[in-house]
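Every protein chain of the complex appears in place save one, which is left out.
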Amino acid sequence: MKLGFVSAILPDRTLAEVLRFAAEAGYDCVELMCWPSGKADRRYAGVTHVDVRDFGEAEARQTGALAASHGIEISGLGYYPNPLAPEEGEARVAVEHIRNVIRAAAMLGVRQMNTFIGRDWSKSVESNWPRMLDTWGPLVDFAARQGVRIGIENCPMLFTGDEWPGGKNLATSPGIWRRLFADLPSPNFGLNYDPSHLVWQQMDHLRPLAEFASRLFHVHAKDVRVDRRRLDDVGILATPLEYHDPKLPGLGEIDWGAFISALGDLGYRGAVCVEVEDRDYEQSLESRQTALRKCHDFLRPHLPRK
Amino acid sequence: MKLGFVSAILPDRTLAEVLRFAAEAGYDCVELMCWPSGKADRRYAGVTHVDVRDFGEAEARQTGALAASHGIEISGLGYYPNPLAPEEGEARVAVEHIRNVIRAAAMLGVRQMNTFIGRDWSKSVESNWPRMLDTWGPLVDFAARQGVRIGIENCPMLFTGDEWPGGKNLATSPGIWRRLFADLPSPNFGLNYDPSHLVWQQMDHLRPLAEFASRLFHVHAKDVRVDRRRLDDVGILATPLEYHDPKLPGLGEIDWGAFISALGDLGYRGAVCVEVEDRDYEQSLESRQTALRKCHDFLRPHLPRK
Amino acid sequence: MKLGFVSAILPDRTLAEVLRFAAEAGYDCVELMCWPSGKADRRYAGVTHVDVRDFGEAEARQTGALAASHGIEISGLGYYPNPLAPEEGEARVAVEHIRNVIRAAAMLGVRQMNTFIGRDWSKSVESNWPRMLDTWGPLVDFAARQGVRIGIENCPMLFTGDEWPGGKNLATSPGIWRRLFADLPSPNFGLNYDPSHLVWQQMDHLRPLAEFASRLFHVHAKDVRVDRRRLDDVGILATPLEYHDPKLPGLGEIDWGAFISALGDLGYRGAVCVEVEDRDYEQSLESRQTALRKCHDFLRPHLPRK
Amino acid sequence: MKLGFVSAILPDRTLAEVLRFAAEAGYDCVELMCWPSGKADRRYAGVTHVDVRDFGEAEARQTGALAASHGIEISGLGYYPNPLAPEEGEARVAVEHIRNVIRAAAMLGVRQMNTFIGRDWSKSVESNWPRMLDTWGPLVDFAARQGVRIGIENCPMLFTGDEWPGGKNLATSPGIWRRLFADLPSPNFGLNYDPSHLVWQQMDHLRPLAEFASRLFHVHAKDVRVDRRRLDDVGILATPLEYHDPKLPGLGEIDWGAFISALGDLGYRGAVCVEVEDRDYEQSLESRQTALRKCHDFLRPHLPRK
Amino acid sequence: MKLGFVSAILPDRTLAEVLRFAAEAGYDCVELMCWPSGKADRRYAGVTHVDVRDFGEAEARQTGALAASHGIEISGLGYYPNPLAPEEGEARVAVEHIRNVIRAAAMLGVRQMNTFIGRDWSKSVESNWPRMLDTWGPLVDFAARQGVRIGIENCPMLFTGDEWPGGKNLATSPGIWRRLFADLPSPNFGLNYDPSHLVWQQMDHLRPLAEFASRLFHVHAKDVRVDRRRLDDVGILATPLEYHDPKLPGLGEIDWGAFISALGDLGYRGAVCVEVEDRDYEQSLESRQTALRKCHDFLRPHLPRK
Partner (left out) sequence: MKLGFVSAILPDRTLAEVLRFAAEAGYDCVELMCWPSGKADRRYAGVTHVDVRDFGEAEARQTGALAASHGIEISGLGYYPNPLAPEEGEARVAVEHIRNVIRAAAMLGVRQMNTFIGRDWSKSVESNWPRMLDTWGPLVDFAARQGVRIGIENCPMLFTGDEWPGGKNLATSPGIWRRLFADLPSPNFGLNYDPSHLVWQQMDHLRPLAEFASRLFHVHAKDVRVDRRRLDDVGILATPLEYHDPKLPGLGEIDWGAFISALGDLGYRGAVCVEVEDRDYEQSLESRQTALRKCHDFLRPHLPRK
């Protein structure tokens, strides 16, 4: 396996700076953010380390060369919008830009792009399903034709009342993944697996690995702490951030040795990318880089360099 | 403490039959259902053992005498509608009938009625709050004037997609109870505490007892089993019956000895009423009576007759 | 589901006495032992409540009528030899008699027989496999033609040094069941599931239920206690009875409510038969009948009569 | 093993009545209280079912015959004073009366008497030790000469501020037992083992059994509930009854199946006597007898009659 | 929050050396020991980094400037005697010197001093209470007038037989804190919270944080290991060091991420000061400095520099 990080945490660094930092800190790879350049409206969103809008052979060659010159692999291209947003314009932009990311991945030879399924959060899973199929059938086909794999992150995108009750991403549980892969059975359609989201959903984050082994395309390393005191006060019917906090790997409840061992036993050989979403480490570029260095040092013993 | 049951499980028995059965099975008391006579539309709802619509001195005397003749206490009158239903007519009927139940309780000298706060389940807690205050301020005042205590059961009334996402009762957690009792501080306003609902909400069902000791007016004894296999598949964002089952006391996860000890330590001396909601025991009158007998025998050692 | 017991515990009672006792004790069904009449050489073996050697239409009618007259169902016919015994004669007798049991089950309309796969205990699973296929392919075909299902009990038949190291039954774990059903995929070939054997093998006895739901033909209710003190002294490399004891359901470590709920959720509607193998209850007919009565009373609340 | 109870819970019944009740309730044996007749000053103390003060051949014959006529064995004679009380007169009376009890046990052929070591509760274990040896050396010798075994109950006799800080019995822990048996190595000196006292002392109540197997002379079956809420508030430096409650076997935290299995594995074949010290069951003779019946029914499956 | 250490572990270093080391090791602050200069009689006691006996404006200015020059904050002044010592002279000296420390804190603008309540360890909490009120009423008033907060550390000061049975500090549990703050309700009177003392008292060290949030003035980071083997041998009635060992943070049983998260959630923004009391790290100045460096590196990820 390769140890990397998600570039969203370094929004104000150039691609070259991100790659140089990755190399210095000892990482093997990076997942590069590819939001449409412009203003972001959500934490960790809207970061553009690869501008895929007018991405041609030249840009591909140049980006690839830059990464190679730092000895850093690109584990995937990432773009995490809501392609099923209730506001149709927002959904259309997302879908169109996902195609751009897929195309860029193909040109780069990376062959992995990561995103969300999306959801109209005011509606049930059932009600979202027909539109989901309409939207994703063509996207999955397109990716397959380009030889690119789509990794859906299993984040419910439900934090506070703003996304209540359903969250902005349908792909939250094994039950739903099973249905997704039954209805869209392409081998190019899989998961960008983040164990932390299963923890606060009170689920075993190791158990699904065996069943979905062939769908494990990319892995995010984020940790989480469920606060018993707060949960005892509000219960699971409250919004999730009322009772849990995202943490750096090693500062939460996940046993990373067990998780990475389980991945390895199942034959996973891909990227494990640290995703820094810990409010304690967001104040400054320095503290975010400190976070990435700590995470590298914590995870590396479980993922030794060969 | 006194051991009783909720009469809703014997809908087709007359009041006299319910009381006779209670005495034979060894119970101390019964919570009597007081739905408006007529058709029910929900399991365990719509049961009328005391018809409070035209309930005068004569009816009170007669009902009291009947109970006394069997040596059975009436622990409370119960009526569990949705007084904050989005359909205004439904809410109006519920509120009006709650007043009837309160009035009847006062006449009977029972001084305890149990119900739900209600909720427009499509809206957040916050959005329901102003209407809740408008509805419940007058009801609580009325109960106080009548010398009757209102016990709100802490059931979220969220089972399947029909009540998704919010459920039909706001009073689901200590955090919300705290706010309820701060905004409506009458000593006649409290809880009909059912520990099982906290279990599937992933909450400690013992911890709130100390803080809300003065609000513990009535207790329901129902048990619950959270099915790890199903929960691991769907997570807490699914609807609750996808991963848990109500059970008879003793057939679920609650340690009843610990629960009843904790109640006793806090000075609770009121009723503990078995609420049978276990699909395995609904087929026939016989199986429901069997269930009540089993529950008596299971709980009695923790609540010995003095 | 139906609550029954395995008749092996009443070896000295006639079939009529077994059925009468079952009815009096409140059971729904019985698994009847069908060993060749003659001398037994192992505890609980060699019991003959139905003599299947010369079993014709007349015997079938008579046996069925007897059961019906007591209102007791026959959940299956049981015969548990070692059809892969190293001594060829022993294996041949076992295989031939299994055919007799199948034939009798078909004639009785019971359509369920339970047995072991067998094993040469001095050889590895791998080395036993070819002979297993040779032996069982024809048996499974025969059962299918007769319309009878074979339920293999998952007991390792490894207790002391006598069966060391491999035990006398190959079908011990989900990994082996998976291979068995892949190599002999007949729908008439499945499991007689006994959770207790998984407990002392340090395995989760609930987890396999979902995967093998379509293979759950019959269930044994036996419990077990792993003795930490003894296990800490000898470890799992010792022979199993050095560190565990079979117990009556309710006197061991299994949570029977959870187990039976899990069976029910998966759609199992068949028999759950108490298997008494608890040294504390073997002294006399009276103590064995006491055991069966206790087990009935303990399990019945989880399996209510409809 | 034999199932019995401690007669202290029936202080107002005659010996004949105690024995008759034991037989009716299904018990095998009873530990009979032998306090000096007169007034008691502590709960459960001061009960006299056998008056050992002027106990001769005639009384022995009569008592033995009475027990035999009900088919009840006498598991031991019990008298639980403080033989190391700071007030010298109290200690002297205790020591003298212990001799009487030993003598009576010998005459009855019971050969088991149970008591406490005692303690000056204001002094450390160390400071009590020399006087303990002076007192107990002769007592143990006397018992040995009489062929009677002394079983010291391991109750710390520390409940509230009255016995603070040391309690009225030195024999509270394996560390102290080890020292006792090293300094007074007579084979007639052992334990009347009550697992509940180890539970609230935060100790494993199964672990000492193996080491002290040869000292297990008699067993008390009492249960206990440690109240986490209260313990979290006061900690172990508070007096013990501030955070725990004695309970009937089966209503507390002890796994009786595991405890009795462990005893059996170690070869214990003696008495297991229910000691009722549960405030919920003290109101009346009826409730105390109910308690004894419940305890019998709960424990009997683990101790089947042969 | 700020990460610091308690200066008692560097008794032979000058204030300047302590501050320089703190800066080099990466700490934010230090709690400075202020014992009367002279001989100490207890481990970690008697250390004088600020001599408050003749502490005037000049000393305050100089001390403050020294700290500022190293970029190290003074989190509080510490002095931990027994102000309720049975020997009156000892108590008088303690009380008088506490006033000196308060005065010095005020002059330094630190406004935080930490100490013990004290106790006559041979007497019950109850018996100590009147003298406690007499002693502490004036001290708390004095601190309030000086604008200084007193933080009482919750260490029972009970280790071996020397302090048996009561220990030298009354403030050991939430139940006692509640009473302290009820009887002396000044907002300048609070806690110097050390979670490790709750662990060996078998208490939840997170639960009290919410109730006492407004009293959390200062925090000590010490860890602890309860030795199950030794505890199983001696039980909680033994003296505490018979079954537990103080450890460096990270080498014991406390989950520091959870503890510091809980503090943060409750709004605590003050100092968390490592207290080194681990026999493995006391041999030499070098090993004690190593310990402080390890603790910094272990705790810093949970308390990132802003």
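Note that the chains take the letters A, B, C, D and E in the order they are written out, and that residue 1 is the start of every chain.
Here, a residue touches a chain if its C-beta (ideal position, glycine included) is under 8 Å from a C-beta of that chain, and two chains touch if they have at least 3 such contacts.
Model, not experiment: these values are computed from the prediction.
Engineer: Of the chains you can see, which ones touch the chain that is left out?
Structural biologist: Over the full assembly, the chain not pictured touches A, C, E.
Engineer: Per the definition of touch given earlier, which of C:Ala67, C:Val110 or C:Leu198 contacts the omitted chain?
Structural biologist: Residue touching the chain left out of view: C:Leu198.
Engineer: Of the residues A:Val93, A:Ala144 or A:Leu206, which one touches the chain left out of the display?
Structural biologist: The missing chain is touched by A:Leu206.
Engineer: Among C:Thr63, C:Asn114, C:Thr172 or C:Gln289, exactly one should touch the missing chain; which is it?
Structural biologist: Once the missing chain is taken into account, the touching residue is C:Thr172.
Engineer: Out of C:Gly26, C:Gly109, C:Pro138 or C:Gly235, which touches the unshown chain?
Structural biologist: The one listed residue touching the chain not shown is C:Gly235.
Engineer: If I consider the whole complex, including the chain that's not displayed, which of E:Thr14, E:Ser37 or E:Ser287 touches that chain?
Structural biologist: For the chain that is not drawn, the touching residue is E:Ser287.
Engineer: For chain E, which residues lie in contact with the unshown chain of the complex?
Structural biologist: Residues of chain E in touch with the missing chain: 225, 227-230, 245, 247-248, 250-252, 280-281, 283-284, 287, 290-291, 294.
Engineer: Provide the residue numbers of chain A that touch the chain removed from this figure.
Structural biologist: Output for chain A: 206-207, 209-210, 257-258, 261-262, 264-265, 301-302, 304-306.
Engineer: Just the residue numbers, please: which parts of chain C touch the chain that's not shown?
Structural biologist: 124, 126, 156, 158, 161, 164-167, 172-175, 198, 201-204, 207-208, 228, 231-238
The rule is short, and it goes like this: only the chains that are shown with their structure count from here on.
Engineer: Using mean C-alpha positions as chain centres, tell me how far chain C is from chain D in Å, no decimals.
Structural biologist: 45
Engineer: Which integer distance in Å separates the CA centroid of chain A from that of chain C?
Structural biologist: Averaging C-alpha atoms per chain gives centres 49 Å apart.
Engineer: What residues in chain E touch two or more of the other chains?
Structural biologist: 207
Engineer: Quick one: label the inter-chain contact graph as line, ring, star, complete or other.
Structural biologist: other
Engineer: Between which chains does touch occur?
Structural biologist: Inter-chain contacts occur between A-B, A-E, B-C, B-D, C-D, D-E.
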